[in-house]
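Please read the structure below before turning to the comments.
All protein chains but one are shown in place.
And then subunit A:
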Amino acid sequence: MKDTSHINPLESEAIYIIREVAAQFEKPVLLFSGGKDSITLVRLAQKAFWPAKIPFPLMHIDTGHNFPETIEFRDKLVKELGLELIVRNVQDSIDQGKVKEESGRYSSRNSLQTTTLLDAIEEFKFDACIGGARRDEEKARAKERIFSVRDDFGQWDEKKQRPELFDMLNGQIELGQNVRCFPISNWTELDVWSYIEKEKIEIPSIYFAHKRKIFLRDGLIWSHSDYVYQEEDEEVIERMVRFRTVGDMSCTAAVFSDAADIASVVQEIRDSSISERGARIDDKRSEAAMEKRKQQGYF
């Protein structure tokens, strides 16, 4: 092709942000969950530095309750691209008595990740963590900056956010502070899926329709698994489902779907009338659920 005018401005923006992170910080890391957003970030980082390698490692905070398909995928990707992967486990934080496992009907390890993440940031002295959060996901995320400064305790103070003007990103921080960086802030769920389709990016199989043992609760589809608390009267059935978002098994609900390939997934998202976070059980806890978790240092 002759010129670069066909390139999606959101892609150029994300590449610009990733390059700023690499240039402005001494020890950045890309937080990798095995979900589609962090997989997209890896592709964008490849593009940002080609023909050189991605100049920072990936880090996965493993709850121990991940879908096995995600972990398999993660290891394959890292190997193929020759990337450095750091894994830190929530189980270790539990064993060390730093966090307490939740119990009961809505128990999940999702919020426990925060402690493990903050410990890992301190252990490796990371000054910037690149994440795949998007502003369209949730109302409190809509106010998040692209460079979001966290204090020594990893906390987010929405009243002290730095204004971001034009595309200038201010990454200056004090020792002990770190910055969460969100290159795909301005992407929507559909933008991510369309990009995965266009770029032919591989993603874990659970994003596509498959037969799974599930049960229904509060109008949501839960995976039948050892990690998910289940009442005796909650009947297990087998259905064709897929996941729109991939987190911990205990906090990610499925949707009924026959979309078995990327084109049908994109079409399904286009037609869909439920927002992506509608399938995140952790947000349903209360209207301000996300904002509270963020103030505590959640990603």
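Criterion: a contact is a pair of C-beta atoms (placed from the backbone, for glycine too) under 8 Å apart; a residue touches a chain by one contact, two chains touch by 3 or more; residues count from 1.
Keep in mind that, in the parts below, contacts and distances are computed from a predicted model.
Colleague: According to its UniProt record, what is the protein name of the omitted chain, chosen from "Zn-dependent aminopeptidase", "Acyl carrier protein", "sulfate adenylyltransferase" or "Thiosulfate-binding protein SoxY"?
Modeller: Record says "sulfate adenylyltransferase".
Colleague: For the chain left off this view, which of A:N170, A:S225 or A:S264 is in contact with it?
Modeller: Candidates A:N170, A:S225 or A:S264; residue touching the omitted chain: A:N170.
Colleague: Identify the residues of subunit A touching the omitted chain, counting contacts across the whole complex.
Modeller: Spelled out for subunit A, the touching residues are 1-5, 7-13, 15-16, 19-20, 22-23, 46-53, 135-136, 139-140, 142-143, 158, 161-168, 170, 172-174, 185-186, 188, 190-191, 272-275, 278, 287-288, 291.
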